[in-house]
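Of the protein chains in this complex, all but one are displayed in their positions.
Chain naming follows the written order as A and B, and within any one chain the residues start at number 1.
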Amino acid sequence: MQESSIQPKTVEMQQPEPKGKPRGKSPLQLALRRFFKNKMAIAGVIILAVVSFISIFAPLFISHDPLATDLYNTNAEPGGEHWLGTDDTGRDVFARLLYGGRISLIIGLVTMLGTVLIGAVLGALAGYYGRWIDALVMRLTDLVLALPFLLLILFVIAVLAETSLWILIITLVLVVWPQTARIVRAEFLSLREQEYVLSAQAIGCRDSRIIFRHMIPNAVAPIIVNATLLMGLMITVESSLSFLGFGVPEPTPTWGNMLNAARNVRILSSEPWRWIPPGFMIVITVLAINFIGDGLRDAFDTKSTRR
Amino acid sequence: MYQYILRRVLIFIPMLFLISVLLFTLVQLAPGDAFTGQLDPNQDARYYEEMRERFGLDKSPVEQYLMWGKNFLQGELGISFRHKLPVSELIGDRIGNTIFLGICAYILTYTLAIPLGIFSAQRPYSKWDYTLTGAAFVGISMPSFFAGLLLIFLFSFTLDWFPFSGTVTAGAGLGGMEAFIDKLHHVILPAITLSIINIAQYTRFTRSSVLAAKQQDFVRTAYAKGVPASVVLRKHVLRNALLPLVTLFGLDMGILLSGAVITETIFSWPGIGQLLVEAIINRDYPIMMAVTMLASFFVLLGNLVADILYAVVDPRIRYE
């Protein structure tokens, strides 16, 4: 959301293509090469990998059940049995942090995938066929984009009246897809006039083949960049929704609803073990994803060097 | 140009119409209404029947929509279920606060982000640059409610520098300049909270724009002919690098309005964001509809302003 509003504007002031770049490699390889030269992006990849690993394999690191309450051991300080203490129903904060990472990453990942799927298909159809399909899709995106993002999500969640992880994810997807659709469409509009597409059409390739075999692979760069940034954004949005009371409901742990403990000024000042870990995890994960997204953008953007 | 603006404004009408249909449909899909959660055993069922009738909830969806639409066009945004007051009045009471907060956030964004971005771009890949870039990334990554609470904790409770709720000091009875300063004093923390993300993004944006502009041929030429660096920066680099920033002003309307929802809630800032959260919790649909419509209108307007400004600052662009 935020990123994309800036993205298109940067194009005009790009620096001219650097001279003497190595030839004979595929654009993807070149991009990867550039990507791996970017220290921040590498840091992002490593952080994200570590975070994902400990979340996915949480049971290897912790034996506590993140849902097991212990009413006689609530708000315990870190140490001993509970490494990061317990929350107000006596659940192990460390276990919730690891398992919560799963949920937060699932929200980020699934929303991103859903968005990319819907956005890419609709964007591709609109960009490829043009005419009424294009008009229809574009008006739809106009419509959704004219509604402030968070307001629309709140509206939909309020209307649904029940929240769960999947309802939340579906809502997020429904609200975010237009952005991706627009990016894909713009890409397709220019690809449509490319010679290889025209010649594919001329030899009678099926449309689906042209779209999926020829055009999508060429539009993949902006999609990936957009997708990574979206993933980071979604993790932040989940925590904001938790704050407003519309996040993933208890007892399922997410970083967002754990961080919500910090809304109480007493916990903020005297029980930092309750909020520093989830806060740190959110910030560092989103940071890592943003680094990766930024790195990818620079890497795919053949006109730019490290700026 | 005027024709272009006129045409764009005319497009608002079908857009807002479609948005209203979309929102109205969503509302119709919702189970229950504002009166289902309101249980008072001393009250007979008749009361709820009467209330539903009074607010037209017993009519068919199409009838309800037509009724709503007709009133909306006449400037009547409906009656709030909960407040029992015209929604226009509720919004009117609060919109000034949201606009004030928004303007302050914009001012903060531009006055902080541009110098920081330029500063960063002047010494690329230095420690300062990395620090600022890192800070900007943290700013982007931090949920704004968390940032707001940290600010309150730090600047209100620990340092006691700024107030943490309301727009003015309660019952202080200040007037004139003092009242204005009091208001500024109150707006600082909410405005920072609201603008953190934008400050971070604009800083990064300014930095990369300036860096890119510095490598343009005409800049190199200017340097080559021996124009002083500060003049080059001012006359050539900044002028070109910062033009697009102007248009972000319009494009960020949606982000700002979304942010206002959270910021106003934390700081008890009586604006339309807070009104909306309250309405959503109460399923007060007239308010939800009106505020969301208004927000959409602002977003559309923001986009238009962005496009116009773009044409104004960049003579290469012409609208027909």
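Note that in this section contacts are C-beta pairs under 8 Å (C-beta built on N, C-alpha and C of every residue); 3 or more make two chains touch, one makes a residue touch a chain.
Definition applied: contacts and distances are computed from a predicted model.
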{"item": "Absent chain [UniProt protein name; select from \"Solute-binding protein family 5 domain-containing protein\", \"ABC transporter\", \"Glutamate transport system permease protein\" or \"Ligase-associated DNA damage response exonuclease\"]", "value": "\"Solute-binding protein family 5 domain-containing protein\""}
{"item": "Among A:52, A:89 or A:218, residue touching the chain not depicted", "value": "A:89"}
{"item": "On chain B, residues whose C-beta touches the chain left out of the figure", "value": "31-34, 36-45, 47, 50-51, 54, 82-85, 93-94, 149, 152-153, 156-157, 160, 164-168, 170-171, 173, 265-268, 270, 274, 277-278, 281-283"}
{"item": "Interface with the undisplayed chain - residues on chain A", "value": "67-72, 74-75, 88-90, 158, 161-164, 244-245, 249-251, 263-266, 269-270"}
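Everything that follows uses one rule, which is that only the chains that are shown with their structure count from here on.
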{"item": "Residue ranges of chain B touching chain A (in the complex, touch as defined)", "value": "15, 18-19, 22-23, 26-27, 29-32, 124, 137-138, 140-146, 149-150, 152-153, 157, 197, 201, 205, 208-209, 211-213, 215-216, 240-241, 244, 247-248, 251-255, 257-259, 261-262, 265, 276-277, 280-281, 283, 288, 291-292, 295-296, 299-300"}
{"item": "Contacting residues of chain A [partner chain B, same complex]", "value": "1-3, 5-6, 9-10, 12-15, 139, 142-143, 145-152, 154-156, 158-161, 232, 236, 239-240, 243-245, 256, 259, 262-263, 265, 268-269, 279, 282-284, 286-287, 290-291, 307"}
